[in-house]
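One protein chain omitted, others in place.
Think of it as A, B, C, D, E, F and G in the order they're written, each chain with its own count starting at 1.
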């Protein structure tokens, strides 16, 4: 039953061709999947104000070009994560203003005026090898409308570099902490701040790092409270969660 | 060097008994651990407005009684998680107004007037076996000052029960979703809401559930965005993170 | 919006107090969760013809007694799996005709006349230690209306005992094969039959059996085709799947 | 002892050159492996009506060409899974009517008229990255004689797209659900249908997806009943099991 | 078709009531499982000369008593492994000459004269905590007819104790090496001897020993050649393999 | 202290230049590593009669050529496992009679007359993908002096092919069973034979096969007795163990 | 051949009853295990100056009493780890001056004057639940002769408490850091000190702590250099390693 069917049914009620009782029965048993939820969902997407994000890994440059094209055709911006120069070249062919964030492995296409999210997100990471994930988080958060501060190269083994930046970190409303190896940084940061901490384990390291497992387990069992963990190397997901926390600031209090 | 020492040094400078240059040297080389950080930290704790929480597992009734006593003596409330009737009896001996939240396995002692956090936390769970963890989250969130709505028995296999409650869930500023077995519920919920979702895997299940590992991996790899995961069965940690998200609402925007 | 609201809306359309267009809008945007799906779902449950099954593990005798009572009050039968003598005694207090299947650790309460499923289910297992799981499958399948043949003690290491029973096994429309240790039996059986094979790894064994993991991996990687695997020790789930396969026989062909 | 030997023995009995007693002894002690089971087995294969399927991974184009040739020489069709363009070119050299199903990575060679299986198989999957596995299942099921409906891009995080297609899915007699990442889709589908569900975890995802382990564990511990799980990425196996379920429809009820 | 049926068929051929061709057809298609393999198998068991062994874990004293009784009634001896005093008391009630090997957790009932196996088995272990497994191996090997030498308390960390006993160990035709923790002993022993080494990892140890996993992996990857590994704590299996190696000595060379 | 030193010391004792007491002291404290064990060991190697075997993986063609050259220079044969055409070409440059066993990935250089081991080794495997490992075992066993029978393509899912070959398999004194995927073949074989079975899990398979882990666990937990397991893909190790079992036949019985 | 035999042989040489050549042959072929290495080893033990330590877990009070008795009879002290009150009572029956270190679960019996090791060991731990392991380390180190400083309750989440104690920690020559959960403390400490750090993961924690696995992996992959890790909960092993490092201070420099 699509909207047209529904309209016909309601006209039948109006014209007394169908009794309210029978219409009620038919409506109650109609499969909810026919109510056109795609549209409702679409509205929800628009209401969110978050432009679309594409996971580029495993997609060809052509596929990415096509998807970006179809989104841009609706006048919306788009972010492609886990992608490369080749896909960027393909996107740029049609959209000269697209830009490539090499360190973050992202293609960004901005469209329209983006509503800024209130507050700030801090992205903290320990070392140069975690940078691609941290940058994916930074680019994503900025794309979603957040104001972003980055504090890189602030690892646990060189505690003073972290402590020097704490004032800046404490100003953030959501703190993304990216760390590989033993993943101790989020625990240390969470012990020094009030804001929610989002921990991103990275696959950096070798041997017993087991492609990020050590960092993941370390973050899940962190002795400090107030830490939410995302998947290994998932800089995008951390930024998305951080942005959704910022958005809470602008919600009216129930 | 404690504050008194510092005061004496400054007076020596004032009285020209110590030159600024020498004072500078002594201050620069003084170990930062001597600056009385415990007090600073203490202030930070008070500023947070979160009363203290004790992890009761592995502590005897007597140990718990003593710790609760020393906190209560400072006029503060306290929450004891993962505890039991016996510890409650011991606490109640000294504090008649303590209460035992049996389903949550928590002892609660409220003191003074607690500042209410803005907004609401929703606690969603799939079934009766996840209840202890969900209740730990609910009791903790309430203790930390949050307004809590609970939506229990809303599992993935009976989707309609979840859908019926979505309106209520959508009003929350932070949503704690507790699930064992395959841990699919957070993914479904996150696909239907805007607010940050905190996923708590539980050790419910048998065989390939591997004491919560299946749920944990499921939540970390959820296809929906905006989910932060905490440790298996960590209802307290999820509530703490939720409360820290609510607190973001009352921060002034930088 | 509950059914009463909906009826009122339809009456308003009939009485021209609300135009069909506006009713259409209101219906399209009404949250689908308010359509009373619990009832729809309830109908689906009845249509299935499968009486209810309760997972008894972790529930007290009293909780089980209460749930069984509320189901029996609707005139329906019920099966309780993973339960014990104590829960049975509690159920029997109110329902003298309940019976305890000790080997299967199940309490069964039959009510009304059950529609028999077409065809047969064979339950095959390797040895005495797998019997509790095999019996859980046999009792469940029978409870769901299936005709059940059991072939126990037919392991891989004593191949002749299995071969002797192949004629009987080949008559089944769905074959549940229960095996612990290395879990090789389903692979051998599936190589000798045409019907779908449902493999149940058990936690029987020690050391490298790793509580059923060896059997589980063995079944998933079986070199024979046509095998579906359920969770470790999940005799109930295997029987449920077998019964749903039998039910396919009575569906009209689309 | 091959059939000729056996015939000679029987003639000897007929001609009274060998007593029945002695023939009995010789027959009882003859190793059963000498009875020509290959032929019996061969008959069973023919009776099944399922043409042969070759697992192409790890085989050279030449090896595949030879095997396909020897099967085609017997007038039978053949399906090659996990293969590539190069192997297809080699097969096509000898069999111009072979076809390459690129998305499914399969080479198909149809021969004779295939008996159609009764009923329908639905193949459901969540996203584009699961497509190769879903297509392997679809091509296999069709090759085995099944009528196949595909419902792709119906993931848990966008529930409405799944709900829109439920009517179609509910018509199937066996439902193959393919999902990577957290593998929640089979649980959701199984909660909405009556037919047996066959779950295929895929190796899609990164980090804690652990090459399909997260999806596998999620499916094995799904809270919905009636789900059989096959190996990671095993679209072929799922389709084979689905076809064997359809075949149950045409078996006479014992 | 049992032997009687077969006899009848042969008589029919002799009496020309059934043609050889038809008899051939019927014989070729008769299910091999009807040929009375249990008896053939029984013969094989007798020919082996190994009395029966029962895995006692998970069996009640009564079940063990009954099984032992039925074997003893056939005049055969029996070994019960992984059992306890209670089961022994039950066995002793009927068989006063049964004996309990406490360190090995075995009940032994000898019957008739056992054929001695040629050669010797050495059982080597590192420390007192591995003794139960080593003793299970020693008691089993002796029960199966082997001459057994035990070399206990000869661990890797005190190499000299091992070296002192090498002369004795080198005389064995099969060497069972039992070790927990890092499981290094088999590698050291195999580097010093010519005979086949059977390695038994034990679940002794804690932490990273992971219930025998460390020892198991260590033995499988041992740098010395000529080592076969059995399951964790499987002293019985190692002894059985050792005995089957001794038996090779008495086989005539093909 | 080398033999010359020792001789000098003994001469000193004879000539009364050193008292027996002092010689005793010097002998007792001399480091045992100075007794020339390398030579002793060398004798042991010669006594074994097994020519040397080199693990080729990770070695360059040049390194292999050099090692082979130095062994051949002593007039001994050599086997190189896990190697390739390139290394073979390098070996052949100096040793025209070397041969390359492509399927086994081995280079063989025979020298002198090799003492034949008594008895036979059977190598059984399930399918074409296990062939490289089975062939490594076959080539190694033959190189070590064993008479080898191969039974390939005899998997569990096509049981009849295995049963047809049992007579041949039963003649072996040691049976190497190679299997990937669920690794069920050794269990089936061991249930049908008396000789020791050496099980080799292979890394064949995908998904839940986990690079041979499923097969490994399956073999370790096999329900049949008398199975020793070697490392994944370790055809060489299995053959070495089989050869050492054959050698037991020629030892005089102590 | 024991020393007496050797003496006799040397006398035979002196008396020309045995030629040097023959003596040489006999000496060269004598099994090195007959040279009385146990005594050599005994000397080594004495030279070490470390009294004996018994791992009490899995030993009965009586077994412990006997072993302690036999060591004390030689006039030596002894430490029993992982033991309990009952074993202490048994030891105290014979040795009134034994003492029980309850927090460390150790029985200590001091004898004679112990040589003090040069330098100091610091034992650092994060919280009360790690105390038993930290105390086992502290009691062991003291028993082995080390001067011990303990810094407990200095976890990563409350960094200031650690920083306050750094001066004391920096004075140690070996630092044992005990930590459960995510095991981040050793990394933080090692970044602030020069001395070798010995990290002890503990099994404290739940869920993803996986009985110490998270802490173990975290310590192995720590980003700070100069950390050696011991087994989970192995306080004894850490102290033993620390003591062996202190001993290095008193070795003369080669």
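As a convention for this text, a residue touches a chain if its C-beta (ideal position, glycine included) is under 8 Å from a C-beta of that chain, and two chains touch if they have at least 3 such contacts.
Since this is a predicted model, take the numbers as computed values, not measurements.
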Residue of F:101, F:136 or F:233 touching the missing chain in the full complex: F:233
Residue in contact with the excluded chain [from E:104, E:121, E:141 or E:220]: E:220
Missing-chain contacts mapped onto chain F: 31-34, 37-38, 40-41, 57-59, 201, 203, 211-212, 216, 231-234
Residues from chain E at the interface with the omitted partner, ascending: 126-127, 155-159, 181-184, 187-188, 190-192, 205, 207-210, 213-225
For chain A, the residues touching the chain missing from this view: 128-129, 158, 160-167, 204, 206-209
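We take it that only the chains that are shown with their structure count from here on.
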Those chains which touch chain G and also touch chain F: E
Contact-richer chain pair (by C-beta pairs counted) among C-F and C-E: C-F
Contact-pair overlap exceeding half with B-C, pair selected from A-D, C-F or F-G: A-D
Whole-Å gap separating chain A and chain B, where each centre is the average of the chain's CA atoms: 24
Centre distance in Å when chain A and chain G are each reduced to the mean of their C-alpha atoms: 50
Chain A, residues touching no fewer than two other chains: 32, 37, 40, 216, 220-221, 225, 231-232
Chain-level touch network, classified as line, ring, star, complete or other: other
